[in-house]
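The following block contains the structure, expressed as C-alpha cells.
Heads up, one of the protein chains got dropped from this complex, but the rest are sitting where they should.
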Amino acid sequence: MSFLSIRNLSVRLKKGPPLLRRVSLEVAAGEVRGLVGESGAGKSMIGKAVLGILPPAVEVSGGEILLDGVDLLRLPLAERRRRVGASCALIPQDPLTALNPSHRIGPQITDRLVDILGWTRADAEARARALLAEVQIPDPERVMRSYPHELSGGMRQRVLIASAFAAEPKLIVADEPTTALDVTVQKQILKLIKGMQERHGTALLFVTHDLGVVSKVCQRLSVLYAGMVAEDSAVADFFAAPRHAYSAALLAATPKYTDPAAGLNPVPDAVIEAVRAEVAAFDAGAARG
Amino acid sequence: MAILRVLLLRLLTTAITLAGVAVIVFFVIRVVPGNPIAMMLPPGATEEDIARLSALYGLDQPLATQFGIWVTGVIQGDFGTSITTRQPVLDLVLGRLPATLELSIMALVMAVALGGIAAITGTRFRGTRTEGTIDVANGMALSVPDFLWGLVLILLFGVLLPVFHISGRVTPSLDLPFTTEFYLFESLFRLRFDLWADIVAHMFMPALALAIPLAAIIGQLLKQSLKETMNLDYVTLARTKGYGETRVILREALRNAALPTLTLVGVQFTFLIGGTVIIERLFSYEGLGNMAIDAVINRDLPLIQGIVLLFALIFTVVNLLVDLLYAVLNPRLRHA
Amino acid sequence: MRGLRVADLYTIENLRLSLGDMTAKPLFGAAPRIEILKGLNFTIPKGAVVGIVGGSGSGKSTLGRALVRLLKPSGGAIRFDGADITHLDEAALRPMRRRFQMIFQDPMSSLNPRHRVGTIIAEPLRLHGFDGVEARVKRALDHVGLPQSFATRYPHELSGGQRQRVGIARAIALEPDFILADEIVSGLDVSSQAQVLNLLERLVAELGLTLAFISHDLSVIRRLCQRTIVLYQGLIVEDRPTAELFAAPQADYTRELLEAIPLPDPGQAWG
Partner (left out) sequence: MNLNRRSLLKLSAATMAAGTIGLPTFAQQIDELVIAYNVNLPSWDPTVGPSAVNPTIQGIYQSVFDQYILQQPDLSPAPGLLTEWGWNDDRTQVWMTVREGVTWHDGSPFTAEDVAWNLARVAKPETGSPIQFVWGTLANHRVEGNKVIADVAQFDPTIFKWMYFLTGYVLPKAYYEKVGAEGFEAAPIGTGPYMVEKFERNAFVRLKANANYWGGKPDFDTVTIKFVPDSAARVAEVESGNSHVTLEMPYEEYDRLKGGSLAGVAAPISDIGMIFLNDIEVMTDPNVRKAAAHAIDKQAIIDRLLSGYGVKIDTLQTPEYDAYDASVSVPYDEAKAIELLAASGYGPDNPVKFKIQTTKGFKPKDYEMVQAIVGLWRKVGIEAEIEVYEIAKHYELRAADQLAPAAFYNWGNSVGDPTTSTGFAMFGPSPHSVWDGEDLIGMIGPLWGEADEAKRIEGWKAVDKYIAENALVIPLLQYVQPILHAPGVVVTPHASGSLLPHLMKRA
C-alpha cells in the first residue's frame, strides 16, 4: 500500500471556485512523484493540503488524504499536526525566505527533533551536524552557529534540505525547491535531493513547473490543469508518448537548447478549449452529484 | 563595527542637539511674556523693588551675558539655582528624574505587555470575532488621550472601586529606608515587598494611563506586522514541523515582527515621557513633569532650563537605546 | 565585422561600473566600491538580437541598466548611435530616453496598478510629445496581439503573459531604436513564455528593432538571439554567434551552464 494516498481531494476558496477537482494520486514509500502544471493548476495546493498548510482563505471540500492508511482530514487538529510533523517534511521554494532571519541555523534544524519528537539537544545537534555534512556543507559546526543572512542561496537551500531530512520523514514535499536558483546551483541541489532521497528511502512529492527537472528527478508524474489531473504516468512513458493532449502540448512548449527549432510552441487553443470543456463537464457533474 | 559607528555618530548628534536645545530654551523662555520678578511682586511694590529683585536674580544683565554665565555654569555642572525652591537646579532635577524614569519604564512595560498580548491574541484568532473585539478596543484606547484615561482610571479604581492610590508615589506614613530615589527598584533590591507593593499601587494608575494609548499603538502595529510575518515561508515551514499556532506566533513570528514595531515604539516612548508631564500633575506624582509645570507657572527660568535640557537628554538617549536595541535584535545589522 | 562598425547601434568600450557597499560604510567618508562590471568590450549592431546570459551576480542586469543609462558607469565608454552617452546628465539624456526602452522582469510592479492599460501605454507617448496618441495605443496593442478592448482594463485583470505584452506594447509604441528586455519571460509559464518569445521574434522582424535580451536561460536565448554574450563575475567570458556557441562552447563557464540545463528528456546524460 502507498504511503500517501490522496483520493478525490477537492479544495476550494472559501465561498469561491474550486482549486482542486477530485484529485487522486498515490505515492509509494521511497517513490518520487512529480506534480507539474502551469501556474494556477493547483499543483502546490496538493502538497499544502497534505501538510496542513493551506492558506486561511482555502478549505478542503471533500476527499481523503491517507497517510500511512490514516485519513488526516478526520484527525483532530493537534493529532494531525503531530503526525505530519513526525513523518513528513517540506523543502520550500525560496531558500531566502524560508529560514527565520533571527534564529541561528542550528536550532532551525534541531527544533523539530527537540520540541516535537523529544530528542535531547545533544543528540539533535549531532544529527544536525551529520546532516549538514551529508548535504556537503563545509564546516557544519560554524554554519550551525550562523544566521541565515550569512549564507548564500545555495547554502541555505542545503540547510533546508538537511532540515527536511532531520527526522527521517517518510514523505517530503518539495515545492519548486530550485526555481529561485541559478541553473548551475539547481543542478547541484537536484542531485543532492535525489541522492538523499535514495539513500534515506524517502518518498518525495516534487512540485515543479519544469518538465526538464521532472525528467531528472521523478519516477512518476501527475500533470495538472485547472485543479484536475490530466495525466498520471511513469516519467519514461510520459516523455516517450504523453497520453493526454494537454500534457503533450505542455511538452511541446518547453524549450530545448539542443534543438532550437523544437519547443516554444504555445499550447494550441484547441487543446485549451478541450480541457476547459472537460473542467466544465466536471463541474456540472459535481453540481449534479 | 556598525554598532560602534552608530554609537559614535549618535553621541555626536546628541551633543549638538543638546547644545541647540540649550540655546533655544534659554532665549525662548526669556522672550515669552511673564518673568519671575513679576510673579513675585506683591501689591505695593515699586519700580525700584522690581529693579532690586531683578538685580538679585541677575536678570538685569544683558541676555548674552546671562547666557554666558549660564552656559559656563552648565559646562562646570552648575545649572544654577531655582528661583522658587531656592535649591540647586541639578539637585532638584536629578532628585526627580528617578521618579519619572520609573513611571515611564513601568508604563512602557505595561504598554508592551498589553499591546503584545493584544497583538498576539489578535493574530492567534485572526479573522474571528476575537480579533474584531481587540481591534475595537485598540481603536478606543487610541482615540482617548492619556490624561482622560487618567481621569477614567481615577473614577474607576480610585473612587468606585478604590483599590489603587490616587495621588503621590508612596504612602506618606511609611518609613522609607531608601538611599536612592529609585524607590521601585530599591524596594525590590532590599526585598521590601511591602514597600514595593505600596509604590506599585501608587504608580499603577498613572502608568496605565500613560500605557494605554501606547499599548494600542503597539497592539495595532505588532498585530499587522505579525499577520504579515505569519504568511512568510519560514512560518509555514515551522507549521509543517508540528508546532501549534500559538507556538509558531511566539517562536517564529514575534521577534521578526517586533523589529519594525520597535523603532516606532522608541519614538512613541519619547511621547510617553512627554506625557508624564500632565499625568504626573493629575496624579500628584512627584516627578520631573509635575515640577516642570510649577516651574513654568512660576517662570522659574533656571529650573525650566534644567528640566528641558534633561528631557532633551532623555529623548535622545531613548532614541539611541532603541537604535542599539534594534541592532542587537536584528542579526543582519549586527554582523554587517 | 570591422567593416560593419558604422552600423553598430551600441559600442561599449572597457565599461566599468562599481557601486558603494553601504554595509561596509565607515564612520566618515564614502562607502567602499564594489566593482560589478570589470571592463567590458562589445558592440550591438543595428537590427541585431543579442542575448546576455549569466548566473546571479554575473552583472548582467547591471550591464543592462548601464546600457539604458539608468546607472552611471565609473569608467569606459558607451556610444549609442554614434553619441557618447557615458557621462550625460539626466537633462541631456531626456530627449534620448525615448530611443532606448526597457522591459522589466516583473510586469506587475512596473505597471501602475491604478491606471488602465490604455493610459499606461499612452502616458510615455504624451510625455515625449507624440501626436495621435490614441491611434498609436491601438496600433501598439495590435502589434503585441492584444485586443483593443484591453485598453480599458487594469493590470490586475490580466494574466502574466498579457501583462508582459502590455509592457512590450508600451515600449514599442515609442518607436525606439533599442529595447532592453531583462529576464522578461522567467516568471512566465512555458506556454506564455513561448507566446511572448514568438511575439518578440515577430516584432524584431517587423519593426527592425535592435534587442538585447538578458536571461539566465540558455534555451530561451538560443531560440531568440543571433549572438550571445556570456557574463561571469563581471567579465565577458564568451561573445559569439549563438549557433557556434551552442555547438562548441569555448569557455568553461559556458560549458558548465549548458550541462546544467535539465532537458525534458529522461535519457539526457546529466551527470
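Quick notes on this one:
Going by the order they are written in, the chains are A, B and C; count residues from 1 in each one.
Criterion: a residue touches a chain if its C-beta (ideal position, glycine included) is under 8 Å from a C-beta of that chain, and two chains touch if they have at least 3 such contacts.
Keep in mind that this is a model prediction, so the values were computed, not measured.
With respect to the full assembly, the chain omitted from this view is in touch with B. Within the whole complex, the absent chain has one touching residue among B:Leu94, B:Ala137 or B:Val200, and that is B:Val200. If you put the hidden chain back, the residue from B:Thr17, B:Ser167, B:Gln224 or B:Thr263 that touches it is B:Ser167. Screening B:Thr85, B:Thr133, B:Gln224 or B:Thr263 against the full complex identifies B:Thr85 as the residue touching the chain left out.
From the set B:Leu11, B:Ile24, B:Leu56 or B:Met140, the residue in touch with the chain omitted from the display is B:Leu56, counting the whole complex. When you scan B:Leu8, B:Val23 or B:Val109 for touch with the missing chain, the hit is B:Val109. Even with one chain removed from view, subunit B keeps its contact list with that chain: residues 33-36, 38-50, 52-53, 56, 82-87, 92, 95-96, 106, 109-110, 112-113, 151, 154-155, 158-159, 162-173, 196-198, 200-202, 204, 255, 281-287, 290-291, 293-294, 297-300, 329.
In the analysis below, only the chains that are shown with their structure count from here on.
For the pair subunit A and subunit C, the distance between C-alpha centroids works out to 33 Å. Chain geometry summary: the mean Cα position of subunit B and that of subunit C are 54 Å apart. Per-chain Cα centroids separate subunit A from subunit B by 52 Å.
Touching two or more other chains at once is no residue of subunit A. Touching subunit A in their complex are the following residues of subunit B: 126-127, 231-234, 236-244, 247, 251-252, 255-256, 329-332, 335. Taken together, the subunit A residues at the contact with subunit C in this complex read 38-39, 153, 182-187, 190, 209-216, 235-236, 239, 249-251, 253-258, 260, 263-267.
In the complex of the two chains, the subunit C residues touching subunit A come out as 55-56, 160, 189-195, 197-198, 216-220, 222-223, 246, 256-266, 268, 270.
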